[in-house]
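As you look at this complex, bear in mind that one protein chain is not there, while each of the others sits in place.
Letters A, B and C name the chains as they come in the text, with residue numbers starting at 1 for each one.
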Amino acid sequence: MRDKLVDLKDAIAELVRDGDSVVLGACLEPMIPFAATHELIRQGKRDLAMIAPISDASTDMLIGGGCVAKVIGAWVGNVSGGLGHNYRRAAEKRVPRSIAIEDYSNFALGMALTAGAYGMPFAPLRSLLGSDILKSNPRFKVTQNPLVDQPDPVVLVPPLKPDVAVLAVQRADRLGNSHFWGNTGLAQEAALAAERVIVIADEIVETPVILSDPNRILFPAFRVAAVAHVSAGVHPSPMVGAWRRDNDFFADYHARSRDREGFLAWLAEWVLDLPDHAAYRAKLGAGLERLRISGAAPAAAVNYAAD
Amino acid sequence: MRDKLVDLKDAIAELVRDGDSVVLGACLEPMIPFAATHELIRQGKRDLAMIAPISDASTDMLIGGGCVAKVIGAWVGNVSGGLGHNYRRAAEKRVPRSIAIEDYSNFALGMALTAGAYGMPFAPLRSLLGSDILKSNPRFKVTQNPLVDQPDPVVLVPPLKPDVAVLAVQRADRLGNSHFWGNTGLAQEAALAAERVIVIADEIVETPVILSDPNRILFPAFRVAAVAHVSAGVHPSPMVGAWRRDNDFFADYHARSRDREGFLAWLAEWVLDLPDHAAYRAKLGAGLERLRISGAAPAAAVNYAAD
Amino acid sequence: MHGRPEYTTQELMIVAAAREIADGEVVFVGMRLPIMAFGVARLTHAPNAVGLFECGIVRHRPADGMLYTMGDPPNQVGAAWLTGTVQLMGMLQGGRVDIGFIGGAEIDRFGNINSSYIGDFAAPTVKLPGSGGAADIAAMSGRVLAIMNHENHRLVPKVSYVTSVGYLGGAAERAACGLRRGGPAAVITDRAILRPHGPDRELHLASWHPGESAESVSANTGWSLRRLPNAHETPPPGAAELEALHRIDRDGFWRR
Partner (left out) sequence: MHGRPEYTTQELMIVAAAREIADGEVVFVGMRLPIMAFGVARLTHAPNAVGLFECGIVRHRPADGMLYTMGDPPNQVGAAWLTGTVQLMGMLQGGRVDIGFIGGAEIDRFGNINSSYIGDFAAPTVKLPGSGGAADIAAMSGRVLAIMNHENHRLVPKVSYVTSVGYLGGAAERAACGLRRGGPAAVITDRAILRPHGPDRELHLASWHPGESAESVSANTGWSLRRLPNAHETPPPGAAELEALHRIDRDGFWRR
């Protein structure tokens, strides 16, 4: 297998193109690869369509950074703070630019990615019946269930196939094999539906470590285009077994992004004026170390022996 | 949570009713709970509809035992031997009784169980287009994809919701929490779609062992109706980390089941004349011990700590 | 502050929400306050309740440690299942969930909730974060509990956008759109508890919190709020309930 370990900067430069549809983390609140969020902004990517169940403040940052033309999502905001100020400014005042919004619920987004991953022509859903999401997102279509005679309306959700999915994992090897633990959200569906998968690994390990536990793999290496090693690449979101959530960081972002000038100052300080994630970690300094999980809650032993 | 640990005999007696649709193992070749197969035959269950992707010789045994009215499945036979002699006798000569056959492919069955598990009105499939499976199984319906204008036929698969799923796991606690490793086949879909789940655990452990690794759980305890502790309950099929496949046993079954008399003799010897699985294990004796996996191939350590 | 000195209004709301959970029920737990409600229920009258979190977590016992989001590590360690959103929301659609919690910016007299747009969705005056999983939980749970701040502009005659379906224009409309079950069972606010009543399932005043009155609640409701015949003051949290709550809320976040 090909060695896929590259610098995050190169992975983003080569694998994300202006106009791409992009998933940045798909586990809802944890495991969001903010390092990639920052790199997309630093590289000035434009006209992205962000596919997001709930990617906490990541989508809001990208909108404020002017990278986003469209949100294909269920929720954009700041999970502990509530509203996303950049999202509001873009949707309400076209600042820094107008954005299109394709409304989903989390389940509808999950089924759309499932349909994309598994080559389904559509996913049938009962969930959105009656909701105005069917009005504001014209991609959904309500039909009668052809298998029954009595009235039985069904929502058909078209497949979503992201151009790129950037997904964080606890550990990976250089070939794209990786271990993931914690809630999986829509990460598996996103990985299998996406044309190109970029793995952000908190740690790089040897291949036998990964292959020692193949049930711990969430998506196969042959679908992975690149592996980037970024310690704490999910900061300020949490990663079970490795990093706590940096609640203060989210709160500070929320407060400072309330007006455009504040956001731009925040963006300069935490993204644009820093060359890379190593500089970001250095700037966090001891604050980052305080977030490091040092306790032990080991998984019970498992034996895969065949003989 | 309720203590769900019961004797396999009681679980089968109370939770499987004549006429039920039943999944007995859903991982294709490994992890088939043959102990439950035998118990269903011993208790003389009748008119079962067996939902089976590939459950090796288990379905063939039940057909020969006169328990089965219908096969809802993709494959019935003897994986190392080929044809299933009891299946042939029933389908071709109505011996010991006639059976109805609802043909599926493995993927169609998987999507039908997915639809059953997730409350979908149907699952759309491209896979069976052109196949005579669409003729011999009238439950499938071909329609035009309503989301596109050009011709795009889609097969609609109705949901399957088994009355009972019997699933083997390496270890479980008394409450129905369980750990599963190895290929999962359709086990998760079957567990979530079924009305009642019976877990056959090779080992019973304390609850904290299971909850130490919640990603290793394939289906939640609240969907489990009963846990039965049956060591080697999957024999002669394999269980990774615990039991090798007993190839000779399958070959012997294949040879002896070639005619009805031979099958009945086999059935008396290995099922009807034995009171329970403990007696079956005792009869296997040293042969069973030779199948026990004694090597070590440990999964790499994983830390779930939050602090 | 509405409550008596021993508890805050938020604590009262948490306990009121906890009481809606029956033992053994499967609960789709939302963020923040419902997490605490699930915990209190588990530790008091519902020791066999099961909590589902849409990010892919199933828990029996409540998390040790403060949760800012449902995906925080303390909610993962010792979970009873870590899995995907589709698995849990699929089970929800499959009818395996008894009760679900949601919130929103606006709710109307038929329990429809808006968490998407204030104003025209094509040119909103306020862009709210969106459904998340709320639309799914509202449509497919056996019954729904809504948690709201009780203000005139939040409890409105008709929401400008139905993110999460309540009874639409009345219960018959919910059924007519194809939903086979569910709908709001209670709305728990910082002033009162409202419940659907009558064939239309319009929200009525069921109880007002200590410090409030039927009149003060009505005055803060955007429609002409009718009251149930047996409307009464919300019973305050009991000692066992508060003790359970304090055990979970170790940092006193909800006492502030």
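To be clear about the criterion, contacts are C-beta pairs under 8 Å (C-beta built on N, C-alpha and C of every residue); 3 or more make two chains touch, one makes a residue touch a chain.
Predicted, not measured: the structure shown is a model, and the values here were computed from it.
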Omitted chain's touching partners, listed by label: A, B
Identified contact with the non-displayed chain, of B:Met1, B:Ala35, B:Met50 or B:Val76: B:Val76
Selected residue (touches chain absent from view) among B:Arg171, B:Arg196, B:Arg223 or B:Arg245: B:Arg245
Absent-chain interface as seen on chain B, which is shown: 27-31, 53-54, 56, 73-77, 79-80, 82-84, 87-88, 91-92, 101, 103-108, 110-111, 114, 125-133, 135-136, 151-154, 181-189, 238-241, 244-245, 247, 250, 293, 297
Residues from chain A at the interface with the omitted partner, ascending: 1-2, 114, 116-120, 177, 188, 192-193, 211-212, 214-215, 217, 219-223, 304-307
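The rule is simple: only the chains that are shown with their structure count from here on.
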Chain contact topology (line, ring, star, complete or other): complete
Chain pair with the higher count of C-beta pairs in contact (B-C, A-C): A-C
Geometric centre: closest chain by C-alpha means: A
Centroid-based (C-alpha) most distant chain relative to chain C: B
Centre-of-Cα separation between chain C and chain A, whole angstrom: 27
Between chain C and chain B, distance of the C-alpha-averaged centres to the nearest whole Å: 40
Residues of chain B touching at least two other chains: 119-120, 212, 215, 304-307
Junction residues of chain C, two or more chains touched: 72-73, 76-78, 82-83, 86, 89-90, 92-93, 140
